[in-house]
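Only one protein chain is missing from this complex, and each of the others stays in its spot.
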Amino acid sequence: MYAFEIERPSTIADAVTALKGEDAQALGGGQTLIPTLKQRLAMPATLVSLSAIGEMKGVCVGDDGAVCVGGATTHASVAKEAAAHYPALAEMASHIGDPAVRNRGTIGGSLANNDPSACYPAGALGSGATIVTNARQIAADDFFEGMFTTALDEGEVITEVRFPVPVAANYQKFVQPASRFALVGVFVAKYADGVRVAVTGASENGVFRWSDAEQALSGELSANAIAGLTVPADGMISDLHGSGAYRAHLVKVMTGRAIVAMT
Amino acid sequence: MPKDSGIGASTKRREDVRFLTGAGNYTDDINIHGQAYVHFLRADVAHATINNVDTSAAADMPGVLHIFTGADFEPIGGLPCGWQVTDKHGEPMQEPKHPVLAHGKIRHVGEPVCAVVAETYAQARDAAEAIVLDLTELPAVMDMKSAVAEGATKVHDDLTSNLCYDWGFVEENKAATDEAFTNAAHVTTLELVNNRLVANPMEPRVAVGDYSPADDMHTLHTTSQNPHVIRLLMGAFVLGIPEHKLRVVAPDVGGGFGTKIFHYAEEAFCTFAAKQLRRPVKWTSSRSEAFMSDAHGRDHVTKIELALDSDNNFTALRTETYANMGAYLSTFAPSVPTWLHGTLMAGNYKTPLIYVNVKAVFTNTVPVDAYRGAGRPEATFQLERVIDKAARELGVDPIALRRQNFVTQFPYATPVAVEYDTGDYEATMAKLEEIADMGGFAARRAESEAKGKLRGLGVNCYIEACGIAPSNLVGQLGARAGLYDAATVRVNATGSISVMVGAHSHGQGHETSFPQVISEMIGIPEDQIDIVHGDTSKIPFGMGTYGSRSLAVCGSAMVRAAEKVINKAKKIAAHLLEASDADIELKDGQFSVAGTDKSVAWGDVTLAAYVPHNYPLEDIEPGLEETAFYDPANFTYPAGAYACEVEVDPDTGKVTIERFSAADDFGNVINPMIVSGQVHGGIAQGIGQALLENCAYDEDGQLISASYMDYAMPRADDLPFYEVDHSCQTPCTHNPLGVKGCGEAGAIGSPPSIVNAVIDALQSGGKNVTHIDMPLTPARVWDAMNNA
Partner (left out) sequence: MASVSMTVNGKSVSGDVEGRTLLVDFLRNDLRLTGTHVGCDTSQCGACVVHVNGNAIKACAMFAVEADGADVATIEGQANADGSLSVIQQAFQDHHGLQCGFCTPGMVMSAAALLKDNPKPSEVEIREYLEGNICRCTGYHNIVKAIMAASGQDVGAIAAE
């Protein structure tokens, strides 16, 4: 790691101020950033740790019924605290990384990083969540802009994520055997106004919505409804762990399994 | 009734207490006052000419003490290779220079080019980034078959080609073998890859060099399986330090699996730099460095053919293998695809004619050397896969085909130059059928099918040659060292014992199991006996731990030394009891005169040896300490039969191990608990090779699987509970304990049964898949199913 200072503000306002410093970078749970720093792939002058900001932690239910998760809430906390309100989200959080990683890694960190194989982007996009920052609210549909790229501006902090609670939802992860990230992960959520299907792990552009499946499922939520669909292999990640064609195939298999689990 | 101490008891491990309380002493836990830190600037390209190395800016960076380059080591010897293979024409292998730091050329990603020594590790790493390398990149030599084609780019310009050797074994059998194929009723052919692996002991390598000018003493603390071997190789061949001025210490070592046998550049560097700089110099490998600097394992590409007569008897076996050496010859690399591989091609079968051809090839990759099993897993895999394929082609039961061809008479001289002393392959197969509940397989398959899954059962046998090795034999085969071992049994005045052993324990539990042997021999409690290992200044000599040899070779040396001690003690007892030493018996720690009630306790005899007031000083020396060197008469031949049951998800190709059973014959067993643990770990590594692990390069020589993000290590949820049995015991006939060795069996014996099981599952689902190369990842299985 290159040398840097760490600041630990206790309020969002102080964090935002600290992030205005030259080459300042936010530090969530650090479970991805710290290994990146070890590889010397990042060179911040200051890391602004968000882990001491009490107002950014915890899960609550908003007036509109949405589940609101503080940006610095760990995966372990979401798994525990969201279970009663949004079981599919809690279940997804309970399988991110491993127990020790879940005790540090945060939802805000995961979404801001937008790793193409991470679970939370699928959960947020599949739920049509709203990403709340210190400056504004961003719809999930507008937030993810491709691999490791988001709509966040420099120094902008995810303070909260609001998840509308679906009628039913399920996340199916087929793990990459080494990293245990998603080789393909599919989050399916049924809302009153339709079904959302979000896919992670598969595309070179990061998380995406499988709109053909959404349309097919909005009529009838059953595995049969997607039986005739195929996922094109173009633009799918192809690597040591599977070809684009394999990932495309898994998208359909995992979607089917999510539907079966929901119905 | 199980024994509660001595040979055959599952004594709990005494070393566990320090490991469980955080009190272990691993090399990285060693910090010497005033130590400096080295960071190696490693090559990030696979093949290049080094035009210039500019360290001037880096040298001025904060904390930098010195920057070393390849030029600093040019006058010094390179890293030696410990085994010279002779090719099929009787010519010695091509043996390139192996510099400590790259000089003139870079030959693999990860090769150390410069070494920056600084006050802190971070300063050393900061400075390394300021070094400017002027390189001309060259095409990377990656594919073995292309590498030996005419006109291929050469890894080593001063060699005639990339072919290290072309080895034929047994060359005299070749014509007869070819003829047997011509006359065969059936020939089964299989082309396969034995995937490149990274050993990945959980403790990365560490070296701490220290130098004392007052007495010109060099000390190297290192993560080694064999400190004496490192002292010999580094002292004699690299740095020119005589043994009495070089101490090598390998304290607690966090796993080895072969990759900590070899002498590495970083060890030589830290020892050298400590003297140059008059500062202790420490290097701790990161896992990322380990992936590109620890010797890799396996990496064979093989074509195997099995000939059978019309009664399904094996009549001949023929193989052609390309074995990757990597860019340089690691310490024992040439021996792995030859003498540790070709000699095992008979397996458990009485195939009369065998011819093995191995082409060892240099490529722009990390050197490849022994990894758990070393050559024997490669032999077992191809043989047990081709037999399974033959059974399917012939429509016969794969177990019956094996049984029909078992060696049943011992000793048995194979057509590949080795002689099995004992074995009972029918017994281990029968035991396997029992513990694997093969009778229940059909019902389990039906259950899986009801869930939409495919279920398969795969079986294989294995044999290995352990307890390496008779020195005169391996000398003829090209070993540049003897392969005996040594032990000193030091009896203290009050009767307790310290045993200094040349074997090194890095997980095997010697500190517990070796005292069980001495306790059994003398009849004193195990806790009166301690084992000392891992320090050349404390133990007489030793060739170390690898090849499942510790108990068979070093344990035998210990027994011989203990026998000498007992013989001397009997003489002392005879004197004390006023009897003839021929009449003295030792049992339960008491010396008695046969046929009388006269006796004297062990402790009284040992005290007499050190306080020799009433003592036959005219006949024997005071003191009670003996050393023995033991050179084995033959290899040992553990063998067994393994079975695996898998479930395959036809939608995703994911393979799940549902049952794994192992019936082994290790000869006599000292500590059954430890033996089971060794088998468990070996099986997990075999499952890792078969399903998960793949060390992969791209065509430019970049390591793709360079961390645990891409190299899939087996985790707890990838694996089942194992059913293991070692009750079939045909003791080794030529060592005093009748032991054969158990450390590698699991890794050797497990991969074929897993692949056989997956093929069985797919065929049961109507997929005409006859082979899939390891690792059988979901993607590969799915591809195979969809292309079938």
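Just so it is clear, A and B label the chains in written order, and each chain counts residues from 1 on its own.
Keep in mind that, in the parts below, a residue touches a chain if its C-beta (ideal position, glycine included) is under 8 Å from a C-beta of that chain, and two chains touch if they have at least 3 such contacts.
Please read all numbers here as calculations on a predicted model, not as lab measurements.
Contact with the undisplayed chain is limited, among B:Asn51, B:Asn183 or B:Ser286, to B:Ser286. Check B:Gly254, B:Gly326 or B:Gly495 against the missing chain and you find that the one touching it is B:Gly254.
Within the set B:Gly22, B:Pro213, B:Gly439 or B:Gly766, the residue that contacts the chain not displayed is B:Gly22.
Contact between chain B and the unshown chain involves residues 10, 12-13, 15-24, 26, 28-29, 31, 122, 200-204, 252-255, 257, 286-288, 506-509, 672-674, 676-677, 680-685, 707-709, 713-717, 719, 721-725, 746. By the touch definition given at the top, chain A reaches the unshown chain through residues 1-6, 8, 27, 30-31, 34-35, 37-39, 46-47, 49, 51, 76, 97-101, 103-104, 179-180.
Keep this in mind: only the chains that are shown with their structure count from here on.
The part of chain A that touches chain B in the complex is made up of residues 1-3, 38-40, 174, 177-180, 183, 239-243, 246, 249-250, 253. Chain contact summary for the complex, chain B toward chain A: residues 122, 125-126, 129, 286, 288, 651-652, 654, 692, 694, 696, 704-705, 708-713, 715, 718, 777-779, 782-783.
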